[in-house]
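Attaching a single structure in structure tokens format; questions to follow.
Not every chain is included here, but those present sit where they belong.
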Amino acid sequence: MPGNTFGHSFRITTAGESHGYGNLVIIDGLPAGIPLEVDDFLCDLKRRRPGQSSITTQRHEEDIPQLLTGIFEGKTTGSSLAIFIENKDVRSFDYKDIKHKYRPGHADFTFDTKYGIRDYRGGGRSSARETVVRVAAGTVAKKVLHYYGYKIKITGFTKQIGSIIAHIPNPAKISTVDIEQNIVRCPDTNAAGKMIELINQARSERDSIGGIAEFCASGVPPGWGEPVFDKLKADLGKAMFSLPAVTGVEFGAGFAVAARRGSQNNDVFIQKGKKIITETNNHGGILGGISSGMPIIIRCALKPTSSIPQEQQTVTTKGKQTTISTKGRHDPCLVPRFVPIGEAMIAVVLADHCIRQHVQMKKK
Amino acid sequence: MPGNTFGHSFRITTAGESHGYGNLVIIDGLPAGIPLEVDDFLCDLKRRRPGQSSITTQRHEEDIPQLLTGIFEGKTTGSSLAIFIENKDVRSFDYKDIKHKYRPGHADFTFDTKYGIRDYRGGGRSSARETVVRVAAGTVAKKVLHYYGYKIKITGFTKQIGSIIAHIPNPAKISTVDIEQNIVRCPDTNAAGKMIELINQARSERDSIGGIAEFCASGVPPGWGEPVFDKLKADLGKAMFSLPAVTGVEFGAGFAVAARRGSQNNDVFIQKGKKIITETNNHGGILGGISSGMPIIIRCALKPTSSIPQEQQTVTTKGKQTTISTKGRHDPCLVPRFVPIGEAMIAVVLADHCIRQHVQMKKK
Amino acid sequence: MPGNTFGHSFRITTAGESHGYGNLVIIDGLPAGIPLEVDDFLCDLKRRRPGQSSITTQRHEEDIPQLLTGIFEGKTTGSSLAIFIENKDVRSFDYKDIKHKYRPGHADFTFDTKYGIRDYRGGGRSSARETVVRVAAGTVAKKVLHYYGYKIKITGFTKQIGSIIAHIPNPAKISTVDIEQNIVRCPDTNAAGKMIELINQARSERDSIGGIAEFCASGVPPGWGEPVFDKLKADLGKAMFSLPAVTGVEFGAGFAVAARRGSQNNDVFIQKGKKIITETNNHGGILGGISSGMPIIIRCALKPTSSIPQEQQTVTTKGKQTTISTKGRHDPCLVPRFVPIGEAMIAVVLADHCIRQHVQMKKK
């Protein structure tokens, strides 16, 4: 059944596997006349790229997108835009031994049960490799937001690794430069150092470690999102949970609301200049499913990488007990490379709702 | 822009406001031949009903659904099924004073900004009143699961209120009877007593309190969910975040994964009888976006009710500073009545993916 | 599987049967602030109404719509709008004898085969009764077009009954007054008289007769429609073929193009004032799937009513040979009442594409 399309008015459809020819996205719903060239994609793709630092997988991919359709003389034509990103560093021998075993924490077993067939090379469609074209789509989405005249800043960073928690009092003030100053993408330099140490330790113990990424989208005007099923938090929540390894998503105060009183948690409305804003931002920028104009705050929990070099118990595809140690090239911690991926999906959702809200503004 | 439809193959479309004539759902994609009558709905609707106990709003609604279409001689016909639930206890005078003020934590401001017009009577479309037809849709969804031969049990309960946390070691063993034994819907009787006390205390202080609901869907076979955007966790996540007041959603170990190692968090596959299962369930029943056959575990954080009787700072619709105290009839804590609503949305998502996976099974 | 929803940005979802409680439409994607009241619907619904003249079915329905949701103080709120139209004149005894027989030309056999169950009362969901809410949706669609500032005139008329063909050289000049001047809805008075005669003759012979309706939508600006699958002619074609009894649809020169040369059929572009138009309109207002600004011309062939009082051969639901004579209340010719129904569906498609094109116009 179809499940490879996302979005209503800005719509992306993807295809591709970890160890096939590459990955592909068709973007539909793009206004005409937006300048777009290969260079526009490189910064975001580079931030996602494998092999970017000592704490990521050593798979090496150039990730140069090919703009196959939908562009004419450097501008979008309004037609569907197809972007292809080749898989270059494909070493299938790494994965051969997992053909007959189910890796713990992976989709091998569920894919086999669902389809009765499985592309075992690097996880096939279940690999995080598919996110490469989501990042490309995110670049396009940001162009759309800019095209409609909005100055929206979407920044993610590593909030927590293990029990090391970054102290970032105002995420709306963090810039990409702040984030990119270290390989763990944590603007709290002190915490960053400890995080890197912890990741290295986990890796040296042939293990992996989990964490939390935090995102902030500032500059989103009030009024985006649809009130019932397509609430902005619902579409953002789906976008985030559609990413591999995400086990939790929260907005604003998130799970902390459980211990709060309404009188504490309610954000008081005040007037600031000509704008109505809230004094605090426990609500995380969305009220009733609709953006309030305050920064949108999202946190995602990411499980520790399932692929670990140490030996684990498991079963063969026939159900026989065995052990496995995953020898492929994997990130010991998923959070640093998740940051640009999460940012991209937020951009995709915002571009969709930007277009959706645009029709509310009448006039020929 | 459309935003009132949910689902691909089992699809619900809703309409309705808090203080209009009532609420309505059209269910499309229903197989023919499923027995269905008004009585089937009463149990679920009664559990959601306002005025059910001393710790809920005292609005009184009978909530008897009218099956307007799609039924013939007591069975579904395969046509779209429309269910209407009237609003009976509508006291508009309660809400009149909020016409010109923005209630903190509510959608008044965002609706005004989005639409330039607002049905201020009880929150209009932003009211949780709209969930009444979601619960009705959930009843139908459970019938669909049963029609396809699955014995799936979906149970929710109150996991946390304030800092009182229920101890429920195995949610898959909890029955509806266990849940319904107290008004706070917490099967840990000891915790339940403290929770009720805490809610009553919050109310007596003219305040409200937040909490967490936990859900378990057991009996879901492996193989449901689509690998990329329509992952089972993505669709469930969207479903939950589409509900009012939900600020966080997590699956399995959820946010706790942040502090874990892969070796701890990975669930080992074992064979049990003829089935392959996992020894533990940190993954919460979904791997790679596809059900694993293990119980699906979801937790939702609910903010404290925004409407509180105590006076709060806010602004008028013109931006002038003022105060407001919300006098309507409100739940001091949203979690107990959220339980049946969350269960319903889980059923709706599962029915959709049950049908979607059904096509994978070939043969004329 | 879902099949009761139509449209992308202006979206209608319907439910209802011929002899159930009534019919229902939920309209989603409606901008807020459009004035709307029951009176707005009456003119269109009256034109569709059964029992309106001597050449239609004598079933009597008031068809007063109930606006259940989505309206506040006389204006649309931006929420989903639900409209219910009751079935009042339901005489089930008329249909009882068809429970065990398949009426030739009807959906009895195909419904039974598809669903294994059939609401035999008046055709259930397959009855043209379901179009009553399409006409109501058409009224709302026309309001949307007006809201966006377009003056679009959509008029249909009876072009042909049997071999009587109306001579209407310029359909864009025909007004509703012209059309409504006779009960067959043919503005060519001379032809109209002969058509009425022919219909009466068919009825007196306990038979029915087919015909063609022609529609013209003028005032549609150039630029509406999407280039590939959602071409304006594709969506209009689907809309028309989704109506009961339609066996053919053509645009502009239609089937006549088969016998033409390109040099004859191509419409030459010329400038008229500041506009670029075509000198002739063989293309029927759509080029490359996109409106050209010229009047959109659509013709629909309608088969003779399948229900006829004279005895016909058929089989029972068990396959046994038998005869049937349909005794219900039926139109001897479907075209006159089809006119307002076709107009409504054109309005629904145009409202959708109006909104879709609106996003192309940038600016905050």
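For reference, chains read A, B and C in written order, and residue numbers begin at 1 within each chain.
What we mean here is this: a residue touches a chain if its C-beta (ideal position, glycine included) is under 8 Å from a C-beta of that chain, and two chains touch if they have at least 3 such contacts.
If you're wondering where the values come from, they're calculated on a predicted model, not measured in any experiment.
The complete homomeric complex described by this structure file contains 4 copies, of which 3 appear in the displayed model.
Basically, only the chains that are shown with their structure count from here on.
Taking shared numbers over all numbers used, the chain B to chain C interface scores over half, which places it in the same class. Taking each chain's centre as the average of its CA atoms, chain A and chain B sit 26 Å apart.
Centre-to-centre spacing of chain A and chain C amounts to 46 Å, using the average Cα coordinate of each chain. Chain C has its Cα centroid 39 Å from the Cα centroid of chain B.
Touching two or more other chains at once are residues 9, 32, 78-80, 355 of chain C. In the complex of the two chains, the chain C residues touching chain B come out as 1-5, 7-11, 13-17, 20-24, 26, 28-29, 32-33, 66, 68-70, 72, 75, 77-82, 84, 114-119, 121, 124-125, 355.
Listing the residues of chain C that touch chain A in their complex gives 9, 31-32, 78-80, 147-150, 221, 227-228, 355, 358-360, 362-364. On chain A, the positions that touch chain B within their shared complex are 1-6, 8-9, 14, 102, 104-107, 109-111, 113-115, 125-126, 130, 160-163, 202, 205, 207-212, 222-231, 233-242, 244, 246-271, 274, 276, 278-279, 282-284, 287-293, 301-308, 310, 312-315, 319-321, 356-357, 359-360.
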